[in-house]
Structure formats: structure tokens, C-alpha cells
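In this view, the complex is presented without one of its protein chains, the others remaining in place.
Here is chain A:
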């Protein structure tokens, strides 16, 4: 039964109407038909640049946003349009960690109260009492349990993010959606929190949907990775597939653009021209074609399906995937 996905997402779509006055004048196609699964205990990274729809996806998964179309199944139950009451038992299994450790904690509540809130709201009385459970949670995330009565402002950014993590763990969830959990933190603190999340994931067998723009962080945390561009998944696969054998031109370009301390100087970078187009009016066919060096006529007329190549687990939505070849060769091809 372990192969049964914990989370099953099919055709997930979110369109935001754009209004001018009372009239709807357009649609922002923030997320446009996503399919993916997350198995129990698995970590899926959702990566992409701003506007690709990764945060909107995360918010739909925990039902903070109502999907326009598609289905979300969690532990075999369709929760796509579940109401508050139906969601309540599921909330225990499905939690979220936010990006901003300053905005996501109530400054007027003590840490003890913040972490105890999920227990209280769900009417859970842990054996040994709420306080003991909260202190256990604080200890689990590396905070001093004696700081139970302190307020958020007395903690640093990294410690606040730990408080957010403790709160998410309070109900012993099966899946955590983490939306850019470390990107607001200083680098030395980032590593502390990434290590903590890894330990928790391993020790508690948690499944994660880890939303991030930093592909290097995702590489250290996720077993599988989905790369998004303008509301679509363009490539999905195991970590090794995505980082060592990327097939989609966008994945290639994204990876080559990351400044890596192991390389000095600007060599080996695929220069993408232009900006991401507006999701108000995405390009026809393949959405990446306006910035792609391989684009041909078919890319404008036919949208490539996200299909696995060579019978493997790695799927790429591209008419002309990169099956082999070093990045250096592509850099030369692009700059020509």
C-alpha cells in the first residue's frame, strides 16, 4: 500500500479574474493544469521563478485558495472543494509552513500559545497536557522549552521559522507544504533550518511539498523535483534526473544560471533573452518558446504534453528535449 499516493493532483487549475471596475477584463492563468503525486514520506520540490504559480499551487493544496478546476485527492479522499467542516479532520494531516517568519506569527501571542493553537482549535488534549506537548515540540525543533512564555519579537528570524515549524508539527501531520521556508533567512541560518527539516522528514517520515526558487536548496532536501514555468510543469523527475540529466531547455537554462561558488567567473551560463511573459496572455503552444533557442513552428501551434521519455520516471513537456550533450555545447549554440 505504500505506493498509493498520499496526495494526488490532476488538472489542478487556478485562474484569477482581472477586473476593471465591475467588468471582468481578463484572466490570470496562474496555474494551468498540473498533474503530480506525492507518496507517503516523499519530498517533492516545486521550483520555478516568480509568477510560475508555485505559491498558488501550495495554497490550493492546503485549501487556502479554491481551485478553478481539477482535483486534489488526499489519502484517497477528494478534498478539492471540501468545506470547512469536512476539512477539519484533514487539517491535522495537512499543514503549511510560510515564508515570512515575521508575518506568520501573531506578535501578541506567546510562543507557547502559538504552538498550542492547532491543538486547541482541533480540541485535542494530549496525554500529559498541552504545555508538555508544546515544550516537547519546541525541543524537537531545537528551541529552548523554557522559552514557552516569550513573544515572537524576542526571537531571531531563524528561531521564528522554527516556531512556525513546531506549530506545523503539533498535529502530527502526514504532509507539510513548505512555501519558501528558508528564503527569508541569512545563509548561515538557512543551513540550520534545512538540516532541521531534513532530520524531521527522516525521523517522522513526513511527506513534503517544498516550494522554492533556490534549486540548490531543493537539491539538498527533495527526492523528486517538478520544474514550473508560467503555470505549468515543464519537467518532473527524480533529483538525479533533474540535476544531472535535465531534458527541458528551461531546466537546463535555470540550472546554468545559478551562480555556484564552485565556479568562478561567468562561463558556462545559458543566456536566456527577455522576461517571463505575462500569465494574462501566455504564448500559444509551448509557453517557454518565446525565450527558447530551440523553438520551431510546431512549438507555437502545439502544446507539448508532459510525457515520460525512454519509459522512465522523468517526464518532459518539450518537442525537442535535450537528451544528451553538455551545457557548454548549448551555451555555444545559444550565443550564436
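Heads up, the rule we're going with is that contacts are C-beta pairs under 8 Å (C-beta built on N, C-alpha and C of every residue); 3 or more make two chains touch, one makes a residue touch a chain; residues count from 1.
FYI, contacts and distances are computed from a predicted model.
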Identify the UniProt protein name of the omitted chain, choosing among "NADH-quinone oxidoreductase subunit G", "GXGXG motif-containing protein", "Peptide ABC transporter ATP-binding protein" or "Cytochrome bc1 complex cytochrome b subunit". "Peptide ABC transporter ATP-binding protein"
Using the touch definition from the top, which of A:198, A:245, A:294 or A:309 touches the missing chain? A:198
Cross-chain touch to the chain not pictured, restricted to A:260, A:281, A:302 or A:333, is A:260
Taking the entire complex into account, which one of A:269, A:294 or A:309 touches the absent chain? A:269
Chain A positions in touch with the non-displayed chain are 49-50, 156, 158-159, 186-192, 194-195, 198, 213-217, 219-220, 239, 243, 253-255, 257-266, 269, 271-272, 275-276
